[in-house]
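Here the complex is missing one protein chain, while the rest keep their positions.
Naming follows writing order (A and B), and every chain is counted from residue 1.
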Amino acid sequence: MSTPILEVNDLKKHFPIRAGFFGGTTGYVYAVDGVSFSIAKGETLSLVGESGCGKSTVGKAILRLFDITAGQVVLDGQRIDDMPYGTLRPMRRRMQVVFQDPFSSLNPRMRVRDLLAEPIRNFGLAKDSADLERRVGDLMDRVRLPRDAVNRWPHEFSGGQRQRICIARALAAEPDLIICDEAVSALDVSVKAQIVNLLQDLQKELGLAMLFISHDLAIVEHMTHRVAVMYLGKIVEVAPKRQLFAAPKHPYTEALLSAVPVPEPGAARERIILKGDVPSPIKPPKGCRFHTRCPYAFDRCRQDEPQLRQTEDGHFAACHLHDLPAADNPLAGARGAAVIAHH
Amino acid sequence: MALLEVENLQTHFRTPDGINRAVDGLSFSVEAGETVAIVGESGCGKSVTSMSILRLIPEPPGKIAGSIRFNGRDLLKMSDKEMRAVRGNEISMIFQEPMTSLNPVLTVGRQIGETLRLHQGMSAAQAEDRAVEMLKLVGIPEPQRRVKEYPHQLSGGMRQRVMIAIALACNPKLLIADEPTTALDVTIQAQILDLMRDLKRTVGAAIVIITHDLGVVAEVAERVIVMYAGRKVEEAAVGKLFGSPRHPYTQGLLGSMPKLGSSLTGDETRLQEIPGLVPSLKKKLEGCVFASRCPHTTDLCRKVAPALEEKAPGHIAACHYAIKEAVAA
């Protein structure tokens, strides 16, 4: 196997909580607390989880929109988390981002041409102004927007069209990796399908690697090669898509799958309804972070923190249940079909 | 007689660049105890419909026409005072954002009790007892303690439960839920949907649920109304709508949703796209509202707006071409 395009090792990001007159630190938000994964060239890895689980923070940490607390971010063999900003700048070209809200992702006071030209100019990708113009036109073709729309302002476009502009801007830098931070979550169903298809086509055509951050499991299943599930700042399960959806090996993944409403009225499925809410990332629970809501928790879960371990080939989960004999392990079978529902 | 009969509802807004015909000629009815979902994408007029039923549309710039009969009385002909006696009492509403729909400076108990004291003339002590009872009903642990807490002390899911408790406090006959789970995480959404299913059995109120999520529709609704560009394009029982949708828009919506579990069944097809954009509602539309995006459009569609027709028993669609007899597809 060749070097992965992106490797994240034990990434931690703790945001200090400042309070009082002198702004002293009174505690930390453990937003991301030890996350490791890698993405191969041309691969899509999805990071799923509920709000506040730290998935967006991981994305921003990789992009180095802030400095991380601990760990490593390695882009194509080079560590970028401790690189000085001057050296980092050319590396930024190789990873680009598409955010959730298409309305605040585009500077309202710049025309589409200038929005797309910005990364091309910054990274010196165009030979001359004619080349720049040609590149901008090509980008518009790629995202299936009319070329003459480059002279228009962002507010003249609908949400879906703006998201196409955001994708075009990300492509302008000719990246190897695109981070999609909830990139289709704010869109209407019919528009969402257009953007999902566009992203898939682009990935195939350009061989892009993708980190697809989302809370929507159905879209994730449609888009991705592998899935990493996050809960309270940690990855609780990583597996190739088919394995994860067929046989989730972490109770949280199982509950997530069971909670997604499916458009099949009267579908016979087993429901696992988790009790309570996600605990605060300021005071994460001792032991397994999920034990407060886990339907299968036993004594050990309240004491020991489980580590991410391989349960079968390429399938990792952080759960003590897998130390029990198979007969006592509720997650031993292929549970996916039961909780997702099939006729 | 149905509990709620909406007939030819038109809600229009005056804007500087034309009249926005947000809802145009919508008719539907809701039977007592029934759950009806109104589904559609943003701007289809589903939320405006719910606001119109409760007469929460500011006039001007808005204007409502048609009739909305609740228990035989036309809500649009009522005085403001009569309407206030209906709101929160006989018809109540749950909003999308549990954070902003609760008053941050009043305790949860006060907010539940307020409607009871207002509509049912309860004393403060009675209202508090009832508030505790309501919190227990919506599954909030330790209701005696929670009733004295403020909204900021509760999590998002708890707040939505409190909203439901407030809405149900006066035993309404009709509950309108406008995107009740959209702002919630999926595991919390599952809790709330479960609660709503339970409450439907125990409380017996009719529910109109407004959502863009077809998954939520399939989980809770009995009958579904699909709206597009301010109009109803299809209506059917939930099984029929998902099983054999008649309107090309509904078909497109279902086709554009990825199915959970598709990787297991090997059903990983490319998502269907509905090309183009929703037409502007500020211009008068000629022909079918969906003509500009429909894969089957003909000249007829562009010229003549199709009437809503019964295509199969209890299955209504506004399309010239969806044939009358059900064909096993």
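Criterion: contacts are C-beta pairs under 8 Å (C-beta built on N, C-alpha and C of every residue); 3 or more make two chains touch, one makes a residue touch a chain.
Note that contacts and distances are computed from a predicted model.
**Student:** Of the options "Cell division protein FtsW", "CheW protein", "Putative tricarboxylic transport membrane protein" or "ABC transporter permease", which is the UniProt protein name for the chain that has been left out of view?
**Tutor:** The chain we cannot see is recorded in UniProt as "ABC transporter permease".
**Student:** Of A:V35, A:C53 or A:V97, which one is in contact with the hidden chain?
**Tutor:** A:V97
**Student:** Out of A:L65, A:I282 or A:A334, point to the residue that touches the absent chain in the complete complex.
**Tutor:** Once the missing chain is taken into account, the touching residue is A:L65.
**Student:** Can you name the residues of chain A that touch the chain not displayed here?
**Tutor:** Touching the chain left out of view, chain A contributes residues 60, 63, 65, 89-90, 92-93, 95-97, 99-101, 104-110, 118-119, 122-123, 166, 169, 172-173.
**Student:** Go through chain B and note every residue touching the omitted chain.
**Tutor:** Touch set of chain B with respect to the missing chain: 8, 10, 12-20, 24-25, 61, 63, 65, 242-246, 248, 251, 254-255, 295-296, 298, 300, 304-309, 318-323, 326-327, 329.
The definition used in the following text is that only the chains that are shown with their structure count from here on.
**Student:** List the centre-to-centre spacing of chain A and chain B in whole Å, with centres computed as mean CA coordinates.
**Tutor:** 31
**Student:** Please output the residues of chain A touching chain B within their complex, sorted ascending.
**Tutor:** Per the touch definition, chain A meets chain B at residues 50-51, 158, 160, 188-194, 196-197, 200, 215, 217-219, 221-222, 241-242, 245-246, 255-267, 271, 273-274, 277-278, 336-337, 340-342.
**Student:** For the complex, which residues does chain B have touching chain A?
**Tutor:** 41-42, 155-158, 185-191, 193-194, 212-219, 221, 238-239, 242, 252-265, 268, 270-275, 277
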